[in-house]
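All protein chains but one are shown at their positions in the complex.
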Amino acid sequence: MAVAEKRTSPNNLDQNFGGEALTLKPESYVRMVWRRFKRHKLAMAGLYFLLAMYLVAILAPYIATQDYRAVDPPNRLKPPSREHWMGTDHIGRDIFSRVVWGSRVSLSVGFVAAGVAVTVGTVIGAVAGYFGGWVDDVLMRFTEIVMSFPTFFLLLTIISIVERSIFNIMLVIGFTSWPGLARIVRGQFLSLREQEFVMAARALGASDARIIFRHILPNAMAPIIVSATLRIGSAILSESSLSFLGLGVPEPFPSWGSILNTGRTYLRYAPWITTFPGIFIFLTVLAFNYVGDGLRDALDPRLKD
Amino acid sequence: MYRKLASLVAVILTIAVFVTGCGSGTGQGKEGTGEKPTKGGQIVYGMTGDPVIFNPILATDTPSAFINERVYSGLVRANEKLELIPNLAEKWEFSDDGLVWTFHLKKNVYWHDGTKFTSADVKFTYEAIKHPDYTGVRRTDFKPITKIEAPDDYTVKLYLDKPYAPLLSKLTIGIIPKHIFESTPIAKMKENPANMNPIGTGPYKFKEWQKGQYILLEANDKYFEEGPYIEKVIVKFYQDEQVMLAALEKGDIDYMGSIPADEIARMEEKYSDRFVFKELPTNGYDYIGLKQTNPIFKDKRVRQALMYGLNREQIVKDVLKGYGTVMNANIPPVSWAYAGDVLNQYPYNPEKAKQLLEEAGWKPGPDGIRVKDGQRLSFKVLTASGNKEREAALLIAQQNWKEIGVEAIPEYIEWSVLCSQYLDVAKFESYLLGWSLGLDPDCYLFFHSSAAVDEKGQLVGFNDVEFKNADLDQLLEQGRTEMNQEKRKEIYVKVQKIINEELPYVFLFTRNRVSAMNKKIQGVVWSTLGPLFPEKWYIKQ
């Protein structure tokens, strides 16, 4: 998580959930959440922004005006113009096209890394919380061990020893940021497994896997969704921090972080190289935070209509 | 490892260049302004990174070397022409067979703690390097020495197993004090506290180190030669080049060794009243190493086509902003052995490149990439991630070569992985990196066939491209045993001609760096390697 680089801020952003089970029917529940979410204007703005960004990422080949790899040394460090909407970098590559393609790289790094973190965290938390006993002990001790390492340095250490590919970067960011979520999910499971509907399912002879995934997990989704949203943003920031230290997604793939990093040498007289990816990192992370915030409010059962 | 070699060589170079005595350095300042140097004042250097260890036989990094070259002295040192001149040694002679070298030491030399410097210190230093427990990077340099003798306090005799001319340039290494280090076993030499608070014989004494911030050196009043004049030397450490540049602009530091190429024009325009700016060619070059045994590169015409098909002038102009020179062989212009115009210059000529490829049987394929016997003319170029200039050069090469029907696929690999999994085991198709070179033009370890891969598959020297050429082998051997510099130059010109024709590498460029020095510092001798003889500098009154 990027916050690791900003001193440990207590991660309780994720934790303000009541332990109450959400036993409403899925459809009406989703509709209710959506209605509440819509009231949060900034969250809606964030959502629209993110949808637009994902669209850009998907349609990158059609939106980019030039080949993001094409170097054109005589036209290096040119300010934004009609031909190069965001200017060119130190070897004359078109920043606009790189930012467009970079959205693909950055968003997928964020998405996959968060996906890995959420999957690992959810599975470990769910299994620990559901089975309890020694399983819980072992898994939670392991979680605590991983959690105890200084996150950003653990990330740096591992990144510096694995082969640096975009895939590894996603995995490593994901694998170093799951423990917080595992704890939350475990907490949810601990309280949910005692609920009547779980008892009922068990009495009907449902398997453990079925109970975990069909009965309890849907009811524990709220904090997972919020956490996943926030985590995508922080994974994007993590990647850009790694890029700053020269350990991010390697060339020739442009990530917003790596474009920003190449431009830092030229910050003073070619500020457009850093400005545009910087703004996109900033806006995207901001949008994820607002969406997360909106989701939290919308999903919080204590906030009645 | 490359970096290690590079920095080791940087150490040798800088030690040689900066630590100084008499010789051609004397007299400047006086001749320029008629002024007499005065004592006092201070100079503040800016450096990036942090020094590691103040022991010349263990240090491998540039910041440590910078301090070491002011605190320690070696037997010899280089002047601005890269010639080796006396330092701790007053004079030396070689036996006729070149196997016994006798050094006569200066008699007025004292360690900073007041102890007298003698031949025992020299013997101790060299024997430490040769000790099996020594953990440093200079063992190879001293391998030809079989025995070191100190017949009296001011004489040192080196016995060699075969004549080895490059050895003299290795003797620029700083001598360490025996009386401080002899009580520590060689295996534990790194643990001696003197490495952090060094005692040397150089012009400046080590005074204070605030870790991560600055180092303070003070003039050594008992220095064995003229000077030093400037009383205090402060070296400030920055972690970021851009921040250091900002510090230079603010006037926090008086000297910056290498201004980023893109900033030079602006700096020169804005601060020409405050700083002297000097453009200095460096002793190294960047290249793309081609695996000679690879079916694609086996044919000399393909290698030559890659040279003709690459607009190296443009790389120098755009990537280095013109601060550099195109290289056509392996010895850069700063060396006394540089061959220059007699070499084929391989001017950018895509038509000629295409023609050579046609002759070699590579015909354009359906996707524009040439094909021969079903194989596409496509190869990977590895490089270490993080060096923007190399990344840029590689992207230009990729584009240029595409135009002649050659596909180069850049791959950026983390440094230590690149070394341990590709270069050190000599497994790659091609790679782009650079060499920093020593004072001596000897390049045996780079291109001699015995420095390639042995029968067990182990890389012996640095000939990881596995270039093998019998004529070259013979010349490289001669170059090492011939002691006369004129004759050696002839040998190395021939070496460059062969390399220029056969092309184990695609040679790219050598960089020029631009240094800035505060104008108040007088008496600086600018050479191709940087500002020389710091102890003779003084502050303008």
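Chains here go by letter, A and B, matching the order in which they are written, and residues are numbered from 1 within each.
Basically, contacts are C-beta pairs under 8 Å (C-beta built on N, C-alpha and C of every residue); 3 or more make two chains touch, one makes a residue touch a chain.
Note that contacts and distances are computed from a predicted model.
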| item | value |
| --- | --- |
| Choices "Imidazole glycerol phosphate synthase subunit HisF", "ABC transporter permease", "Sarcosine oxidase, delta subunit family protein" or "Ion-translocating oxidoreductase complex subunit D" - which one is the UniProt name of the chain not shown | "ABC transporter permease" |
| Partner chains on view for the chain not depicted | A, B |
| Contact residue for the chain not shown (choose from A:Met44, A:Leu77, A:Leu154 or A:Leu171) | A:Leu154 |
| From B:Glu191, B:Asp221 or B:Asp373, residue that would touch the chain that is not displayed | B:Glu191 |
| Contact residue for the chain not shown (choose from A:Val198, A:Ile211 or A:Ile281) | A:Ile281 |
| On chain A, residues whose C-beta touches the chain left out of the figure | 2-3, 5-10, 12-13, 16, 42, 141-142, 144-150, 152-154, 156-158, 160-161, 233, 237, 240-241, 244-245, 257, 260, 264, 267-268, 274, 278, 281-286, 289-290, 293 |
| Residues belonging to chain B that touch the chain removed from view | 1-2, 4-5, 50, 52-53, 58, 132-133, 135, 137-140, 187-192, 195-196, 210-214, 216, 234, 236-240, 242-244, 246-247, 249-250, 252, 416-417, 419-421, 424, 445, 451, 458-462 |
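As a working rule, only the chains that are shown with their structure count from here on.
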| item | value |
| --- | --- |
| Whole-Å gap separating chain A and chain B, where each centre is the average of the chain's CA atoms | 45 |
| Sites on chain B touched by chain A in the complex | 241-242, 260, 262-263, 266, 314-315, 317-319, 385-386, 388, 391-392, 395-396, 399, 410, 412-414, 417 |
| In the complex with chain B, residue positions of chain A that touch it | 69-71, 73-74, 76-77, 90-92, 160, 163-164, 246-247, 250-252, 262, 264-269 |
